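With one protein chain held back, the other chains of the complex are shown just where they sit.
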Amino acid sequence: MSKSIMEWVDARLPITELVKSQTTEYPTPRNLNYWWNFGSLALFILIVMILTGLFLAMHYKPDANQAFDVVEHIMRDVNYGWLLRYLHANGATFFFMAIYIHILRGMYYGSYRAPREILWWFGIIIFFLMMATAFMGYVLPWGQMSYWGAAVITNLMSAIPVVGGDLVVWIWGGFAVGDPTLNRFFALHFLLPFVIFAVVFIHMWALHAVHSNNPDGIDPDFKKDGIPFHPYYVIKDLYGVGVFLLVYCAFVFFQPNFFLEPDNYIPANPMQTPAHIVPEWYFLPFYAILRSIDFLGSYSKLAGVIAMVLAIAILFVLPFLDRSPVRSFRYRPLSRQIFWIFVIDCFILGWVGYNPADATRFNGALPLIAVGRTCTAIYFGYFVLLWFITAFDIEKPKPLPKSL
Amino acid sequence: MSAIAHAPHHAHAPEPAAPEEENRRDFLILATSAVGAAGVAGAAWPFIRSWSPSADVLSQATTEIDVSTLAKGQMITVPWQGKPVFILRRTDEQIAAAKQGDSEKLPDPAKDSERTQKPDILVLLALCTHLGCVPQPIGTGNFGGFLCPCHGSHYDTSGRIRQGPAPKNLEVPFYTFKSDNVLVIGKVAG
Partner (left out) sequence: MNPIAFLRTVALAAVLVLPLSARASSGGPPLPQQNWGFLGIFGQFDNAALKRGATVAVQVCMACHSIKYIKFDQLKQIGFSDPEVIALAESQSHTKKDRMLSAMDPTSAKDSFGVVPPDLSLMTKARKGYEDYTHAILTGYLTDADRQLVDRVMADQKLDEKEMLELASALGVDAHQPDKVKETLKRIQEGGNFNKYFPGNFLAMPQPMSDGAVSYSDGVENSLKQMAHDVTSFLAWAAEPTLMERKSLGVNVMLYLVVLTVMLFAVKRRIWAKVEH
C-alpha cells in the first residue's frame, strides 16, 4: 500500500530519487574530520535564528519610541520571551563562530581551489549577507550601542566621494539615525535571513555538484573511499549539534549577557555617545582594519572603508592567488605556517578593535594603533605571500598520498 | 590507508552487522530517536507558549471597581479585558420592573435574582447578543432598559432580551464582591 503510494508520488515528484542521490547514495570522502561539522552546524543555527526571530517579530515593534520598552516587555511579560531573545542574541554570536571556523577550514584545506570556486564565492556572499543582517538586527533593541553602532557604520558610507553625504541621509531617511532607519532596518532584518537561506541552497547545490573536499585535498576514488552521506555524516553532524547545543545553552541559560554590552541596556540617546563604543565581537577585526588607516590625511576615512571591505572581498580572488599544485595545507609546510600567523593575526586585530582607538600598552610605549597597522599589513600580507610562494614555486609540497 | 574495513562499496553502507549486534544497534538508534524527538517537542513548547496572553495582558484579566460613588439610577461603563461592561445601581422602580419581568413570557427565560448578586447592582457585558454592538445606556429602550441601535434589540432593566432580533440576554460576566463596595470583574488568570 505505502509502496504504491510512493510510486504514485515518485512518478509525479521524484522524492525517492532525490533522497537517494543526495543522501543515502550521495558519496562523501570517508576521512572528513570534525572541522567539517561546521557547515551543517551553521545551517542548524540559521534555522534556530529564523525560528526564534520569527516568534520575536510577533511581539516586537519597530518604533523608536517603543522598541526599547518592547524588548523589555518580551523579556519580562511574554511567556518564554526571555528564552527566545537570549537564544536569538547569543545565536548570532555562535553563528559567526561556526562560520569563521567553516571559512578557516576551507582556507586550510584548500576547499576554495578548482573546481570549488563558485561554491566558495557563494559562501562569501552568505558571509556578507550575514554581516548585514547581524548589523541591522543589533540596531533593533534600540539601546545606546544599537544607536551609536548604527550611526558609526552608516556614516562609513559618507566616505564615498561626491554622493556619500546624500547617500547617508537616504539610508537614514532623515538627518540622523532615527525612527525611519529603525523601520527599514527591521524590514530588511526580517527579509535577509530568507535570502541567506536561498543562497545557502545554491551553496549546497554547488557542493553536491563538485562533492566535498577532504583533509588530504586530493580527488578521492569514491568507489573505494566513498561512504554515503546518510547515515555516516548525518549521525556525525547530529552528534556535533549535540555538543554545540551544550555550549550554546550553557551561555543562554547561565551567562546570557556575556557577549552583550552593558551599554545596550541603556535606551538610545541621540544626545550622548557612550564613552567607548565597540561593535559586536565578530566585527572587531574588520573594525580594527578600518581604524588602522589613519595616516593618509583627508583620504584616511575613504581608505579605511576600502581596506575594510577589501579585507573580505579579497577572499573572492583567493582561488586565483593560490597557484600551488596541492590543495591541502597538510602537505604545504610554508602555507601552513603563514596560515597560522594569519589566524593569530586576526585574533590580535580583534583585540585591537575591542580597545579604544587611542589605547596604549607598556606605559604608552606601544600605541595599539601601531599594532593595528602592523596586523592589517600582515592580514593582507597573507594573501600576497600565498600568491608569491606558490606562483614562483618557492614552496616545495610534501608528497601526496595516492588515495585517502 | 586502506578503504573500508571489508569489501569495497560504491557509496553503500558497509557489510551488514551480525544479527544480534544489529538488534542492539536498532534499540540504541530507536532510543536515541525517541529522546531526540522528545527534545524537539520540548523545544517547541516555549514557541507555542509565547502566543498565550503575556503577563501584562493577564494582569488586565480582572477589573476592580469601587461602586460606592454610584448614585441610584446612575450607570457607568468600564473596560474589562478590552470589552465594555455596564454597571448600574438600579432604582427601586427598575428593580420592581425587573422582578415583574420574571413572570412574563421571555425569549431567553431567566430570573432577575439569578442575574444579580445584590438587587441594586446590575453588571452586564455590554455587547448585544445579536451582532456584538454596544447597546445604549439605561432608559433608552422599551421596558425601561437598553436599546441596541444597530438592529433595534430591546433589553429590560435586568438586561434580558424582550424585543428585536437578538437571541439571548445580555451576558452577566463573572464578578465577585471583594468588599461591600468593591467589585472585581473576571477571574484571576494564569
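Order of writing sets the chain letters: A and B. Residues in each chain are counted from 1.
Rule of thumb we're sticking to: contacts are C-beta pairs under 8 Å (C-beta built on N, C-alpha and C of every residue); 3 or more make two chains touch, one makes a residue touch a chain.
Because the structure is a prediction, the values reported are computed rather than measured.
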{"item": "Hidden-chain contact residue, picked from the options A:Lys61, A:Arg184, A:His211 or A:Lys236", "value": "A:Lys236"}
{"item": "Residues of chain B in contact with the chain not shown", "value": "1-6, 14-15, 17, 25, 28-29, 31-32, 35-36, 39, 42, 59"}
{"item": "Contact footprint on chain A, counting only the chain that is left out", "value": "30-31, 33-34, 72, 75-76, 82-83, 86, 227, 231-232, 235-236, 238-239, 242-243, 245-246, 249-250, 252-254, 256-259, 262-263, 265-266, 275-276, 281, 340, 343-344, 347, 350-351, 354-356, 359"}
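Here is the rule we use: only the chains that are shown with their structure count from here on.
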{"item": "Chain A and chain B, separation of their C-alpha mean positions in angstrom", "value": "47"}
{"item": "Sites on chain B touched by chain A in the complex", "value": "1, 3-4, 8, 10-14, 36, 45-47, 49-52, 54-57"}
{"item": "Of chain A, residues touching chain B in the complex", "value": "25-27, 30-31, 51, 55, 58-59, 73, 76-81, 83-84, 222-228, 231, 238, 401, 403-404"}
